[in-house]
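To keep things clear, I will list the structure first and then write my remarks on it.
As you look at this complex, bear in mind that one protein chain is not there, while each of the others sits in place.
Our next item is chain A:
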Amino acid sequence: MERQIIGKNVEKIDALALATGQPVFTDDINLPNTLHIKFLYSPHANAIIEDIDTSEAEKLRGVHMVLTYKNTPQVYHTTAGQGWPEPSPYDTCMFNQHVRFVGDRVAAVAADSEEIATEALKLIKVKYNVLPAVFTPEEAMKEGAPILHEENPQGVYDYKKNLVAHIEVKAGDIEKGFKEADVVVEHTFETQFAQHSPIETHATISYLDENGRIVIRSSTQVPFHVRRIVAQVLGIPVSQIRVIKPRIGGGFGSKQEIILEEVCAFVTMKTGRPARAVYSREEEFISSRTRHPMKITVKIGAKKDGKFTAIRMYALSNTGAYGTHGLTVASNTGSKTLPLYNKAPNVEFVADVVYTNLPVPGAYRGYGATQGYACLEQTVDMVAEKLGLDPIAIRKINHIRKGETSPIFEALGEGREGVVQYIESEAIDKLLELGAKEIGFYEKWGKKIRNGSKVRGVGMSLHMQGSGIPKIDMGSATMKLNEDGSVNVLYGGTDIGTGLDTVVAQIVGEVLSIDPKKVIVYPSDTDITPFDKGAYASSGTFISGSAVYNTALKLRDQILEVAKEMFGEQDSKDYILKDGFVISERSGKRVSLSEMAYDTFYVKKQKQIMAVGSFVSESSPPPFAAHFVEVEVDEETGIVTPIKYVAAVDCGIVINPELTKGQIIGAIVNGIGYALTEEYKFGENGKVLNPNFMEYRIPSSRDIPEIVPILVETYEPTGPLGAKSVSEININGAIPAIGNAIYDAIGVRIGSSPYTPEKVLKALKEKNK
C-alpha cells in the first residue's frame, strides 16, 4: 500500500503550544473563589484513628471544610482506573479510619489559600492506636502477622493472609520438563520500589457548571474511569459529572489512578465552590503511586542443543497498603514474558500479591513485564553459558515466531483468563542481528576490555509486550466534515504527551487523503467525545488508533456515497480519495471535500457528513524489542556507566518515526534510571527517606549513554494501518541487559536492582574471596 501521511514525521500537533508556554495544563488556569486542598498524612505505618479533633482547624479564618473519614463517604472502591468490572479489590475509602502506611491520608483541609490550608493541618489533633506493621511480603504472609484489611475487601483472595491475589497457570508437565532437561538453572532476582516521576505532579481542579453539574479538570490518563469511579464514591450518577483532560505533563501509569479527583469533586459538591488539589513532589513520592517491587525466581530446563524443556516463574509481589493493580500487574509478569519462549512445552507461572505497610504501587510503564524480564532475561543468559551457547544463539533457538502461539496467551490474561492468539507479525531474528551488529556484540562479548580499574562488557535481552487488553478495552470516535474540507475528530483517547493526537490526525489524514493539518483532533472529554478506556496497556495507537481508523473508513464511505449522487453515477467502486478530492477514475469527474461540505450543508441533500465508530480487539499483538548495551564497570568505585545502548524494535508499521523514536528513547532512559539509581529508601518505621529529586536520582542529560533506536517495520494485520504499540516495551531492557553486561565485564551477578556501586563492590569482594 502506498502511504501518504503515515510513516512521515508530521509535527506533533500540540508541540508549539507547549514550547511557547500556552496555558494548557490542569493548573494553568486560575478560577476565582477557589478552595485549595491540602492533606494530612499518617506518620505511622499501621494504626487505627481512635479520635480525630478538627474543631480548631475549622475555626481558622479561611477554612471551609475539614475532611476526615467521619464526614466523607465510606464507600469502598479501588483507585485503579481500569475497565469494569474492576479486577482490583475494593479496599480503599476516600479517607480510612485504619491508616496503613506512612503517607496514608488522614484528613484534608479546603481553605481560601494554600497557606491557610497548611496552617490548619497543624491544628488537627489525631489520636492513633499504633499497631505492629509488616514491610515485606514474607513477613506479611506469616502466621500471626497483622491483618491489614480486616474488612475483607471485595476482590481479595485471602484477607487473613494479606494475600490480595494468587495466580497459578500451567501448561504441559513442568516436572517432566525439568527431568528431560540436560541442564537446569534457577535464579532469583529482586526489583525495587520506584516512582514514575512525571515532571507535572498530580493536579485536579473541580467546579460546578451553570447547571450545577460537577466539572473535573484533571491530569489523568483515564477520564472515563475517573467519571465512573467518582460517581461511585460520591453516590451520584455519571450524568452529574464531566471530566476534562487538558494537556498532561507525563503519566507513565501514575495517573491511571483516581487519587485527587474524588476529593476535589466532593469539596465542590459540598461547598459549590471550585476546588483545587495539586500534589507536591514529596507527596508524589509518599502518597501517589509507585512500582510493584517483586522477588522473582525463574527456573529453566534446557537440552544440550539449547532448546528449553521447561520454564517456571514465581513472582512475589509487594502491593503495599492497597491492592490497586496488584492482580493485573502480577498477571502481566507472566503473560507478557513467558510466551516469548514458546519452544518450552512445559510452563508454569505462579504469583502471590501481598499487602504490606508500605506506599502503594500501581500501574507503571512496563506493568509487571519489567519485573519479569529483569529475572527471566538474566536466567536465559545463565542457561546459555552452561550450554556453551552465546546469548543471541539461545534466544534464536527458543523465541516465538510468526504464525505460532503460546498456551500462556489463553491461560493468563489481565487478572482473568486470556484469549488464544497467534503472532501475526514478528521480526525477532532481524532485531537480534541488527542490534548485535550496531553494538559490535560478537567483537566485544567475552573480551573484558580493561582500562585501569575500568572494565567493559556487553549484554543483551529480548522482549515482547502487548497492545491493549483484548476483549476488554474499547475505544471510539466521531468525525465530521467541515466547509473547508477539514475534519473534526472527537475521540475518547488520552494523549498524555506521547503524541497520540498527532498519530490520530495522521491515521485520519491517510484514510481520507487529506493534510493532517486539516484534521482537528479533540481528545477525551466525557461530555463531548465518545468513550475510550484511556491511556494504558500500550493501547493508544492500537485501540484508540483503530477506533479512529474504523470511524474514518465510515466517513469515507459516506463521502463516496455523496460523491456518487453529486456525479450522478451508479456505483462508486472506482472512486479514489486524493489530496482532498474524490475522483471518479472512470468518468474523470472530481469534487473537493470542501465543495461537498458546502453542498451538503447549504444546497442539495442537506445533512451532516458524520460518522461514529468503535474498536475492541480480539488479540493483543505484541511488539518485540532486542536491547543491547555496552557498559563500563569501575572495579575500584563500583560505578556502572552505560556507554552505548541499542534498541532494535518491531512495532509494526511506524506511523510517525520521530514520535516513535521519542517513545523508545524516553523509555530506555527511564529504564536506565530504574536499573542504576532509582530506588525508595525506607526508615525502620516504613517512612520514605528520599522523597525528592535530590536523593531519588532520575537521569539527567549528563547521565545518558549514546542511544541508538533501530526501527524494523513489520505489518500487523490487526492494527490500524499495520501498527502495533511501542511506548511500554522499551523500559524492560535496561535491568537485564545491563545485568548481563556487568556479568560479561566482571563476572558477577547482582541479585537485585538498582545496580548501585555498593552492591557491585560487595559482589566483587565475595567473588574474590
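Note that in this section a contact is a pair of C-beta atoms (placed from the backbone, for glycine too) under 8 Å apart; a residue touches a chain by one contact, two chains touch by 3 or more; residues count from 1.
Keep in mind that, in the parts below, contacts and distances are computed from a predicted model.
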Candidate names "ABC transporter permease", "Glycosyltransferase family 2 protein", "Oxidoreductase iron-sulfur binding subunit" or "Pyruvate dehydrogenase E1 component subunit alpha"; UniProt protein name, chain not shown: "Oxidoreductase iron-sulfur binding subunit"
Touching residue (missing chain; options A:499, A:530, A:613 or A:642): A:499
Among A:7, A:146, A:172 or A:250, residue touching the chain not depicted: A:250
Among A:89, A:137 or A:198, residue touching the chain not depicted: A:198
Residue, one of A:25, A:128 or A:715, that touches the chain absent here: A:25
Touching residue (missing chain; options A:559, A:659 or A:764): A:659
Chain A residues that touch the omitted chain in the full complex: 9, 11-12, 14-25, 27-30, 196-201, 247-250, 252, 280-281, 284, 496-499, 658-659, 661-662, 665-670, 692-694, 698-702, 704, 707
